[in-house]
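Every protein chain except one is present and positioned as in the full complex.
So that you can tell them apart, the chains are marked A and B in the order they are listed, and the count of residues begins at 1 in each.
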Amino acid sequence: MRYCIYLDFKRGLTNKRFWAVLGSVSFIFLLHVILDGVWPLTHYYYGGEESFYLWGGRIYTSQGEIEALSNMELFSDFFPFLCAAAYAYTIIDDRRQGYYIQQLQRIGFPKYYWGKLIASGLLGGLFGALCMVVICLVSMLFTAWNPFIREAVDFCAGWDALYRDTTSISRYVGWGSGRAYCNITSSVVWYFLGGVKYFVMGVLYGLLASMIAFLTDNKVIMYAGPVIYLLLQDKWLYLFLDLLHTVFSRPVVTERFSLRSGRILYGDLYHYFLLFFMIALLLNLAKLLQYRIERFYMEGGSADD
Amino acid sequence: MIRTQLAAVLHKPSVRLKILLITLLFIPTLIEQLTMIVPYADSFGKEGQVTVAIMLLHVFNYLYFYVDVLLAGFILLIPDIVRDEYIDKQAIMLSASRKKAAGIALARIVSFSVLYVLWFLLLTVMISGVWLRNFSLAWPHFISVIQKQAAGWSGWYMQLVMLPENCMDYPVLVVLFLIVVRSTLGFIFLGMLAGLITLLTKKTKYGVGIVIFLLAVTLFLYYDFDGGFLLCYDASVPAEQARVMTDLIKATLVPFFTFRSLTDNFTYWIQYGIVCGLVLCIVTSAGIWLYYQKGDLDNADQDE
Partner (left out) sequence: MQIRMNNVCKTIKGATLLADISLTLNSGKIYGFVGDNGAGKTVLFKILLGLMRKTSGSITIDGVELTDLLQNAGFIIERPEYIPYYSAVKNLAVIAAYHMKTDSARIREVLEMFGLDPDDKKAVGKYSLGMKQKLALSMAFMENPEILILDEPLNALDEGTVNNARKHILEAREQGKLILIASHYKEDIQSLCDIVYRMKGGRIVGNIE
């Protein structure tokens, strides 16, 4: 089994599609950094109007950019899609081309099934963690040359002091930002935690996408499924908790139970608990459905049959 | 003929699953908006009363709603509406002529887009009507209060309900009709663009990809630039900068699905959205038509 997972993992990692998707994400981050910082600062440097250009540039520190990039609406909306694109598509490709028969004949269905599922989860997770690495690299590389860096750092320090007590800037590890056990001051540790969080989220979406791929054999549903799932859970949970007038306030519900990870959740153990619970649930579901999917595979059905 | 094709598409189990998922997503999102708008309207005191009309205007004029539900759902359905996945060559040959085949392909996209909008229009009326117990189609007073607030603002001004100045010069049904027509044209354009790209590249994934790309650019410009580049809410932004930003926004999907600011002129922006929609639909449909006349219709791919 371990060897099957290794083979699938290697196949995903050496596939240019994995790196092409990561490259596209890096390009979007790069574009954001350039338009957000490099462009206004360059204009200011060459005599542009201070009130406009300096405002954008002076918050242009690596820390500010990392936070801006990891909170991008575009990134958080497409994150599940990206994790699905990490490896799960091979399940459908192999099926369409009949390649799966060659593999099944050699290793049997259970090894094929679990190998693909776990490799897809791990590659989704790796993709998520790599996104965090790219965010840090892009932000650090493009802020190093900022001629106003001292002003920017001062400005951010002032900003940080102003909002120190609110959850938006504070960094905590523990059961929720309100009841902190440990206040993290090191940025490196914080971003490492961010990487871990993206890894766990990536595993969840990778697993989910591969389950959908096995069940539906439909590429569009496979790619969009994790995004739709994320939105569905967000909305229905919010709706139920709101209707039931629970003890949770709305922001708590939308933040803590959401499957999107904002920067304030990097150290939130509630959120980790939710993610691990979902992963365990998915793995159990995969085990429950294994026989059904095996039959479906052996009998040659598909989503539209 | 088109009815047979539509029926075959709607019978597809994967299409039914997609429509079910979108509807399941639409319902809580609509209720979420209702739970936000009711207290928002209450904050205007006696003036505040939410009606079905305002929910319809809000849902079909709120970019967040499109991105999270309506456009996401439409993208899911694109592979099913741009071509006949299973009996492509048979259907083309049975159309008798290339002109007729092109007509069917265009009619298929148009009718599907219209049905798509109508389905969610109906859902909005039913759910918000039952939730609010108010099926009134009259202008609520609080809209005029918002507009008075916006009138004293020189920069960009955004509120939960984005109905810009002078929209109340028109009857509510006219405004609603114009907004729905505008977004329907937006959907038709996106469908036709996806269809054209699918024909040209012979790959459905590129047709879907172009729509995702346009949506990503729109999201990128509309949501993700609150930094130095687009300090659009700041009245002190130089006029030149504001103009560049407005032009950029006009080139995205925003004019089809919402207004940029409450300080916009309703008549101008709705005209711009509808005219652009019409022109783009004509251009893309002409592209599809020409391709059907001149191009090879042999092999659409099997990748979706």
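Definition applied: a residue touches a chain if its C-beta (ideal position, glycine included) is under 8 Å from a C-beta of that chain, and two chains touch if they have at least 3 such contacts.
Because the structure is predicted, anything quoted here is derived from the model rather than measured.
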Options B:Leu56, B:Ala101, B:Leu132 or B:Met245, residue touching the unrepresented chain: B:Ala101
Which residue of B:Tyr86, B:Phe135, B:Phe177 or B:Phe213 touches the chain not shown here: B:Tyr86
Touching residues (missing chain, whole complex) on chain B: 1, 4, 8, 11-13, 86-99, 101, 294-299
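Throughout what follows, only the chains that are shown with their structure count from here on.
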Residues of chain B defined as touching chain A within the complex: 12-14, 17-18, 21-22, 24-25, 28-29, 31-32, 35, 67-69, 72, 75-76, 79, 205, 208, 216, 219-220, 223-225, 227-229, 231, 236-238, 241, 302-304
Interface residues, chain A side, partner chain B - complex: 28, 31-32, 35-37, 39-41, 49, 51-53, 55-57, 59-60, 68, 72-74, 77-78, 96, 216, 218-221, 224, 227-228, 231-232, 235-236, 238-239, 242, 303-305
